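Here the complex is missing a single protein chain, while all its other protein chains stay put.
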Amino acid sequence: MNVNQTAAWITHYNQHLQDQKDYLTSLDRKIGDGDHGINMARGFAEAAKAVEAETFETSADVLKKAAMTVMSKVGGASGPLYGTALLKMSMAAKGKNVEGDVFAEMFEAAIDGIKQRGKAETGEKTMLDVWVPVLEEVKSSGFDAAIVEETAQKAMEATKDLTATKGRASYLKERSKGHLDPGAVSSYYLFVSLAEALKEEG
Amino acid sequence: MNVNQTAAWITHYNQHLQDQKDYLTSLDRKIGDGDHGINMARGFAEAAKAVEAETFETSADVLKKAAMTVMSKVGGASGPLYGTALLKMSMAAKGKNVEGDVFAEMFEAAIDGIKQRGKAETGEKTMLDVWVPVLEEVKSSGFDAAIVEETAQKAMEATKDLTATKGRASYLKERSKGHLDPGAVSSYYLFVSLAEALKEEG
Amino acid sequence: MKKLINDPNLVITEMLDGFVAAHSSSVKRVENTTVVARKNAPVSGKVGIVSGGGSGHEPAHAGYVGEGMLDAAVSGEVFTSPTPDQVFEAIKAVDSGKGVLLVIKNYTGDVMNFEMAAELAEAEGIQVDQVVVNDDVAVEDSSFTTGRRGVAGTVFVHKLAGAMAETGASLEEVKQTAEKVVQHVRTMGVALSPCIMPSSGEESFELGDKEIEMGIGIHGEPGIEKKPLVSADEITDEMVERILPELELNGNDEVAVMVNGMGATPEMELYIVNRKVHELLAEKSVTVSHTFVGEYMTSLEMAGCSITVLKVDDQLKELLDAPSQAPAFRI
Partner (left out) sequence: MKKLINDPNLVITEMLDGFVAAHSSSVKRVENTTVVARKNAPVSGKVGIVSGGGSGHEPAHAGYVGEGMLDAAVSGEVFTSPTPDQVFEAIKAVDSGKGVLLVIKNYTGDVMNFEMAAELAEAEGIQVDQVVVNDDVAVEDSSFTTGRRGVAGTVFVHKLAGAMAETGASLEEVKQTAEKVVQHVRTMGVALSPCIMPSSGEESFELGDKEIEMGIGIHGEPGIEKKPLVSADEITDEMVERILPELELNGNDEVAVMVNGMGATPEMELYIVNRKVHELLAEKSVTVSHTFVGEYMTSLEMAGCSITVLKVDDQLKELLDAPSQAPAFRI
């Protein structure tokens, strides 16, 4: 993944978030407080703008810029978590060609960051339930953008059957079952955007 | 009108008010504040109770009791006005056989009281627009309960076309046209009740 | 309709019980009445001030009972003026011999019931005077009509007459202050949704999904005009433009402002309105000395607000700053 593709990752992701803003918000209305799409769309619009406004040397630089913007523009639970994930990925990518095993290193760093910040584990019906299966897939079969996207989709769909024990949805206990986790869905689009960016010429 | 018929007047009126409570309230909702039926039903329930609880010597005594109760239980604009009307009728009836011209004297006293208290004249879309035509009819053709009822009905219906310049409906100006005045309708039932009471054996 | 009530017939008495329970250190209920009075009423050497009206306007009127404001408040049924006997009880409870001022909002029912109470009090040798508040610019003031209504501006009358009375002023002086406020205060209201009477459970008027009711009073009556819902700034502009000409303000004038929620409007929106009010006044070089934003004179769960502007001078500013211990207006 070259620097242009990294920037495209962020701008594609922003595009998806703008398109899915109402959908994500309506998911959050069911089991949260109805702002996830609004938060993500607001913050990543700024992140995409920031990334487009500058020329970067490396993928790590792009990710760092996006991380800082997301941290100060999203808010809520998702802001610190996506901000941390992007920042940890930037740190893992630093000084490296982003390809092959580096993706696994980046995802693993992101997951560690998310877990540390949010004190959640897998199975608690959060974005982790998309990130962790993606990492496991990449670890076991190597990085393949199309397969990552497919794994993310299945994992995202599987959050429907989980009972939330972290985040706002946890207040609903069993009533949270039967609904997709909004952060899992927004994470799925992050991997969709990654696959799209990688398909493009750098 | 003997003392029993006077008491029956009040209890019949209360009955009509209980039956018409929602209707009167809905009329007041259109051009007032939606409480006329509630106010009248609350106050006259107490008045009927007070009248039934005692034995009275004269019609004037019955009317005085009703007046005092209405004054302290109805509230709003209609409380002082109906209270005053009943009190003035009681005063006019004092020491007299209530028949023939005495009815005209009573109605005239009531109207003077209403006008003094409420500072309204006829044509302003208030209860006066029922009371005054009734008085005029009685003055010109003598007292006949059935004709009084008929006159009251016509006068009540005629308030629909008036524009209110007194009371709460006046805030609507032209928009008050096309609606019956709630106080005119409750006054109509007062004359209906009078006719009913007079039909009964004393 | 959904309400946190028990029996619609008991809302007033249960509310008053809950009010006195909450503020038992400063107020009392006059037994067997709907009158809430200062615990230490009558306050010797002080003119008593009595206000009141129908219920449904909370925190008005009991919320304004306390040192620096009212001596007693009388509650009628929802949106229904209290009866003369209740007002009379309030007068008796607060008269220290220095006389009692009645603050009446200009509604036919309020005026009649309070005047009858004044007659009863005078018959017992109590000195009573009255002031009729009529600040609502939505209603035309003409000698052929009942005149403008009394709405949120009444709270300023409570505050300023109350502060004046606290100085030991005479009944005439307190009345003069109250009259001065009445002369210089104007209000305009707007509703975004109707309210619901506890007794009937019905909406007070119908309003379309994108419609507002301009020029409403505080009793759920329809306003003077239905209009399409526009932005807060445009609505505020229209309201302020109706108020200011009546006060004949110019660039040297100072005013106090009250942005009053009608019951269901989030405070967020009231502050958004307040922002525009200040902007509009600044454009006209009018200085704002005091601002009050919150629920002061409501109409049950109506959504909407009223804007009140009071032209102040040094005396009124000083009286505004005077302390008040009333639960709903602490300064």
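Per-chain residue numbering starts at 1, and chain names A, B and C are given in the order in which the chains are listed.
What we mean here is this: a residue touches a chain if its C-beta (ideal position, glycine included) is under 8 Å from a C-beta of that chain, and two chains touch if they have at least 3 such contacts.
Note that the structure is a prediction, hence the values are computed from the model and not measured.
Visitor: Going by the touch rule at the top, give the shown chains the omitted chain contacts.
Guide: Missing chain, whole complex, touching shown chains: A, C.
Visitor: Considering the whole complex, which of C:40, C:183 or C:291 touches the chain not shown?
Guide: Within the whole complex, the residue contacting the unshown chain is C:291.
Visitor: Touching the left-out chain: which of C:40, C:167, C:183 or C:231?
Guide: Of these options, the touching residue for the absent chain is C:231.
Visitor: Since one chain isn't shown, list which residues of subunit A touch it in the complete complex.
Guide: Touching the chain left out of view, subunit A contributes residues 22, 25-26, 29, 31-35, 38-39, 42, 71-81, 117-118, 165-168, 170-173, 175.
Visitor: Go through subunit C and note every residue touching the omitted chain.
Guide: Against the left-out chain, subunit C lists 2-6, 11, 14-19, 21-23, 55-56, 58-59, 63, 192-193, 209-210, 212, 229, 231-233, 235, 259, 263-276, 278, 288, 291-293, 295, 298, 300-301, 303-305, 330-331.
Just so we're on the same page, only the chains that are shown with their structure count from here on.
Visitor: How are the chains arranged in terms of who touches whom: line, ring, star, complete or other?
Guide: other
Visitor: Round to the nearest whole Å and give the separation of the Cα centres of subunit A and subunit C.
Guide: A distance of 54 Å separates the two centres.
Visitor: Distance from the CA centroid of subunit A to that of subunit B, rounded to the nearest Å?
Guide: 75
Visitor: Between subunit B and subunit C, tell me the centre distance in angstrom, where each centre is the average of that chain's C-alpha atoms.
Guide: 31
Visitor: Using the touch definition from the top, which residues of subunit A touch two or more other chains?
Guide: Residues of subunit A never touch two or more of the other chains.
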